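Note sheet for the following structure.
Shown here: the complex without one of its protein chains, the others still in place.
Should a chain be cited, it is by its letter among A and B, assigned in written order, with residues numbered from 1 in that chain.
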Amino acid sequence: MFADYTMGELGAIFAMQGFAGLILFSVFVLMALGLAIIFGQMGVINMAHGEFMILGAYVTYITSNLFADYLPSLFSIYFFIAMILAFFVTAALGMLVEWSLIRHLYKRPLDTLLATWGLSLILQQIYRSVFGAREVGVTIPDWMMGSLPLTDLIEVPINGIFVMVLAISISVAVYFMMYRSSWGKQVRAVTQNRVMAGAVGINTERTDRLTFGIGCGVAGVAGSAFTMIGSTGPTAGQLYIVDTFLVVVFGGAASLLGTIASAFSISQAQSIMEFFLSGSMAKVLTLLTVVGILMLRPQGLFALKLRK
Amino acid sequence: MNARPDFLLTVENLTVSFDGFKAVNGLSFYVEPNECRVIIGPNGAGKTTVLDLICGRTRATDGKVEFKGQDLLKMREDQIVHAGVGRKFQTPTVYEDLTVFENLEISYPKGHGVFGALMFRRDDPVKERIHEIASVVFLDDLLDMKAAFLSHGQKQWLEIGMLLIQDPELLMLDEPVAGMSVAERKQTAELLNRIIQDRSVIVIEHDMKFVEDIATRVTVLHQGKVLSEGSMAHVQADPKVIEVYLGH
Partner (left out) sequence: MFAKDNKLFSTGDIVGFVVLAVLIFIVLPAGLDTFRLNLFGKYLTYAFVAIGLVLCWGAGGILSLGQGVFFGLGGYCMAMFLKLEASTPEATKIQSTPGIPDFMDWNQITALPMWWEPFNSLTFSLIAVVLVPVIFAFIIGVAMFRRRVGGVYFAIITQAIAAIMTILIIGQQGYTGGVNGITDLRTLLGWDIRTDEAKVILYFVNAVLLFVCLFVAQFIRKSKLGRILIAMRDQEDRVRFSGYDVANFKIFVFCAGAAFAAIGGAMFTLQVGFMSPSFVGIVPSIEMVIFCAVGGRLSILGAVYGALLVNLAKTTFSEMFPELWLLGLGALFIAVVLAFPNGLAGLYKDYVEPRLMALFKKKADDGGGRNFDSIKAPAE
């Protein structure tokens, strides 16, 4: 199969394929970060996570339309404002959901799963009623279009690079928030021992709500970023949910580093296999491998051995 | 060091490490038939972990646990139970949605396979045995009550009853009188004195008076190691023990 290519072309193919894998990796990281906070830290199964991402995407879509209509001169930077808006809108919705739904179910994780699935159906229907059943795309500002020629043969798309940079910055931000700020310390205190955290004066309810909100907000930013590389439809969120959960679980639910490592291995495996097999078989094989490894090592890649 | 065949339980060089932290470190002790061994020690000494290691709840990193010549470290929890080791947990662990009768019935040593459980019949010997045990643990009037409605002390008794019905040769009790009222505590002490007669028992307990009443020998654990071992009087006089308990 390689006989038709020269060495240079082969190298270029692998480089491009590797780059496609890196974009997929960034997408996985963005999807998984919010869930790593909500599921990994709080232990809440949020099946509506995909719908929160889609909300971020729709917010971006609306913002881009508003800028095109009213502030065309600033159109080239609308995306940054859209991202901030996406964060706050989804975070607000997340906090509302936590208050009305999730907080009643902290002791019943399997029931949370069903309730948030119900929520995801409702959100999907709302998106369909408001934005229509068809997928919508945003207009990408000119500077993000096109690609960057690295060599004669290798070109990388600028929007891909942008998504990668975004994934890295958000990971760093989440890391500092969780492990370097006093708020992160509170979150971890609450999740590890709710009663004790309450006893030392942490407002556990407020911490829960904020944590859930921020997790959803990160999902919103992820959704916002996805508009740069694809279109958005009401049911698109459902496509992400299995991948997202597998990435988080595979990484070892409570470990941020694990989440990133697992996003990297799953995305690379998938994009390399995609080169040799059909898309669907590559997907099947990747998922099967992940499920198989999880059966052998249910605690995920990175997990502490704890004293029971 | 070879295990003496007359020991019921041989624990040698037992070690478990949780990500580098050795909760139990090179621990050795021996339990004879019909002995009542009490394990004491400050919080975090590894007392509960030792019981977890013996009954298979935690996997040992290194060492040897032998019960009647069988290597317990290679066995599954249920196999260890069938070999004759019973374990009571620190917090009362009963099936709250089932009645007292059903709680005891599940522990009855018959029909433990899938198909055995499907075909299990509640015949007269079963009922008689359950009534017998229920009266030993003061619950014969409450057989039809859901375990959720029992008091804390009654739950402790029920769990002890669930162990008794298996008639284990080695009974391991983790703080059996913790959280009980004074009256319940006295009743439990009597109960334990009665049931430890025909078997070996390992008890973790903080109540020194209680310990003095029942112990054949006492093992003091500290930081995952044996600090002192011998009769109650012996360990109480041991300067190392006094240092650990009173020194800081």
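Throughout what follows, a residue touches a chain if its C-beta (ideal position, glycine included) is under 8 Å from a C-beta of that chain, and two chains touch if they have at least 3 such contacts.
For clarity, every value in this text was computed on a predicted model and none was experimentally measured.
**Q** Looking beyond the chains shown, say which of A:Leu10, A:Leu74, A:Leu114 or A:Leu257 touches the absent one.
**A** Selected residue, touching the omitted chain: A:Leu114.
**Q** Given the contact definition stated above, which residue among A:Thr6, A:Ser76 or A:Gln125 touches the chain not shown here?
**A** Spelled out, the listed residue whose C-beta touches the missing chain is A:Gln125.
**Q** Of B:Ile106, B:Val136, B:Ala178 or B:Met208, which residue touches the hidden chain?
**A** B:Ile106
**Q** Tell me which residue among B:Cys55, B:Val137, B:Leu173 or B:Ile195 touches the hidden chain in the full complex.
**A** Considering the complete complex, B:Cys55 is the one touching the chain left out.
**Q** Go through chain B and note every residue touching the omitted chain.
**A** For chain B, the residues touching the absent chain are 55, 57, 76-78, 81-82, 86-87, 89, 93-98, 101-103, 105-107, 109, 111-114, 117-120, 122, 127, 143-144, 159, 162, 166.
**Q** Can you list, in ascending order, the chain A residues touching the missing chain?
**A** Here the touching residues of chain A are 43, 45, 101, 104-105, 107-115, 117-122, 124-126, 128-129, 238, 241-242, 245-246, 249, 278, 280-281, 283-284, 287-288, 290-291, 294-296, 298.
Quick note on the criterion: only the chains that are shown with their structure count from here on.
**Q** Determine the centre-to-centre distance between chain A and chain B, using the mean Cα coordinates as centres, and give it in whole Å.
**A** So the centroids are 48 Å from each other.
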